[in-house]
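The complex appears here minus one protein chain, its other protein chains still in place.
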Amino acid sequence: MKHLRSIEELTPQSLVALLDLADHMAEVNARSIPKVPALRGKTVASLFFEDSTRTRISFETAAKRLSAETMTFSVSTSSVNKGESLRDTVETIAAMGVDAFIVRHKSSGVPWQIARWTEASIVNAGDGWHQHPTQALLDCFTIRTALNRRTGFDGLRIAIVGDIKHSRVARSDVQAFAMLGAAVTLVAPPTLLPPSLDGWPVEVAPDLDAVIGETDVLYLLRMQRERMNEALVPSLREYTARFGLTPERAARLQKHALVMHPGPMNRGVEMAVDPSELPGSVITQQVTNGVAVRMAVLFHLLGSGASTAGEE
Amino acid sequence: MKHLRSIEELTPQSLVALLDLADHMAEVNARSIPKVPALRGKTVASLFFEDSTRTRISFETAAKRLSAETMTFSVSTSSVNKGESLRDTVETIAAMGVDAFIVRHKSSGVPWQIARWTEASIVNAGDGWHQHPTQALLDCFTIRTALNRRTGFDGLRIAIVGDIKHSRVARSDVQAFAMLGAAVTLVAPPTLLPPSLDGWPVEVAPDLDAVIGETDVLYLLRMQRERMNEALVPSLREYTARFGLTPERAARLQKHALVMHPGPMNRGVEMAVDPSELPGSVITQQVTNGVAVRMAVLFHLLGSGASTAGEE
Partner (left out) sequence: MKHLRSIEELTPQSLVALLDLADHMAEVNARSIPKVPALRGKTVASLFFEDSTRTRISFETAAKRLSAETMTFSVSTSSVNKGESLRDTVETIAAMGVDAFIVRHKSSGVPWQIARWTEASIVNAGDGWHQHPTQALLDCFTIRTALNRRTGFDGLRIAIVGDIKHSRVARSDVQAFAMLGAAVTLVAPPTLLPPSLDGWPVEVAPDLDAVIGETDVLYLLRMQRERMNEALVPSLREYTARFGLTPERAARLQKHALVMHPGPMNRGVEMAVDPSELPGSVITQQVTNGVAVRMAVLFHLLGSGASTAGEE
């Protein structure tokens, strides 16, 4: 495996292998000095054409804990503003000596384009509405750790709630959760579902009340205010009324059920309850696990493991 | 001691202990390789909601010289712009593994709020008009070094001149200087003094001429142009006439008197003389000492010393 651009590049076996590797990285992170020399001499460059401080810091922390050098390239201060082509930007940065690019871009497919222009490994940190594979991996890791589901997600019911249509997180999560055997239900108004769900291994529910009492994992997506302006939802209040996690709905969750969110949360909208008062919230653990999972991905792509993995 | 949010968290003894520790750090900084492994494995995150390159670089340099990892979070490129709550931002960054947050915010009290949401240590790098304790510590360190005042500031006369009302530096300095025994005089027009000085261990003088010949330390505050627009001073020229350090006033300084400024200076306003021609100027030393003092603070909070300090 040379790149991680989509969950589709993984098999159930390689996905589980990454999660097992992330277990080891989580153990490294628990040490008093959470650093290993695994990627000494390697350089990981962040190439973010969309701002995302939290994701960028998570990847850079992962790289540093493996002793890689980091290079940050953010578009706001770059020659891209001078009209330089994306290709020239990539080739220029690559020419300084980069082993992996972490790429975020508002257009779907950019990580694949970039892979044609450089020998470096590409990790997709979000391309348009398309994919965000490390988010899906950290979500899988969080679920299997919290529910002690090391042998897979067979029989597990996961509800993903909200703006599926515009969500790369949802696309990657659906694929990864299904790959591990979970039964995934999408909960959203028709306007926030993709035009077609052909090939999606999911069921659909009309509102949160239909699934709240039976779900093992409740995954809330961020509801962006723009959707209201685009007339995709009548109002945020009505959205919350049908799809928000309110105190009443929280009370109907099963005892063991997890509540997850990719962040940043819109409190009072999809998260209409204080998550710190939800016993099943693992939202903070998602962030913590993100570092371990990204360490696993970088090590798998760039470490000695790379020589024996051989997909791509 | 777990946090440093205000000078009020210190005792005269713990303040002096920090200055003694800073002496040791200054000695480290004088080495050909100014780096010690003291905080290896620790992570220090800058959380700056107000821009301040100089303060941020000073803290990050201090952290790096102690071999800590640094993480920079500046609000301009962050999810805070997407409406994320301060609490969610803090909890998210903390979840990636942070041992200390360096916090600057335009609102007083934010460092205390943040301390409720994370296990990490908090260092206040400026909150509104309220506190900037490491500035006060570096000012104390600079005075005691330059005037060889290791046993305290008894009998020392310090004049703080300018916009006291809006100055967190003034508030922290007054407390720290008084704690060490100095006699502090505030020199400002009534419009730039706080509404009440109850409980402030200070005297007040009406203009700079009243104190210039007798002061041991002349501490000039930055005069911000906004104050003129707010009608708090009639004009910058009139401000300089009564409160600026002009060549005439500089000539009246005592031979041993120090001139200090927290930076950035407004030349021609409060600093109406070239500071490089003032024999008593220790403004550059303040900056240099800032690194040593911040190393001392970080080491005290996060190093092995933390286990034996035990205030908070």
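Letters A and B mark the chains as written, and numbering starts fresh at 1 in each.
Heads up, the rule we're going with is that a contact is a pair of C-beta atoms (placed from the backbone, for glycine too) under 8 Å apart; a residue touches a chain by one contact, two chains touch by 3 or more.
A quick note: this is a predicted structure, and the numbers were derived from the prediction, not measured.
Asks: Quick one: say which of B:58, B:175 or B:240 touches the chain that got left out.
Replies: B:58
Asks: Just one of B:6, B:43 or B:74 touches the chain that is missing; which is it?
Replies: Per the contact definition at the top, the residue touching the missing chain is B:74.
Asks: For the chain left off this view, which of A:9, A:23, A:50 or A:69 is in contact with it?
Replies: In the full complex, the listed residue that touches the missing chain is A:69.
Asks: Which of B:29, B:118, B:145 or B:215 sits in contact with the chain that's absent?
Replies: Per the contact definition at the top, the residue touching the missing chain is B:29.
Asks: Given the full complex, what residues of subunit A touch the hidden partner chain?
Replies: Residues 40-41, 43, 69, 71, 73-74, 77-79, 81-85, 88-89, 91-93, 95-97 of subunit A touch the chain that is not shown.
Asks: Applying the definition given at the start, please give the residues of subunit B touching the unseen chain.
Replies: That gives, for subunit B, the contact residues 29, 31-35, 51-54, 57-58, 61, 64, 74, 76, 225, 263-267, 284-285, 287-288, 290-291.
Just so it is clear, only the chains that are shown with their structure count from here on.
Asks: Please report how many Å separate the Cα centroid of subunit A from that of subunit B, as a whole number.
Replies: Using C-alpha averages as centres, the distance is 41 Å.
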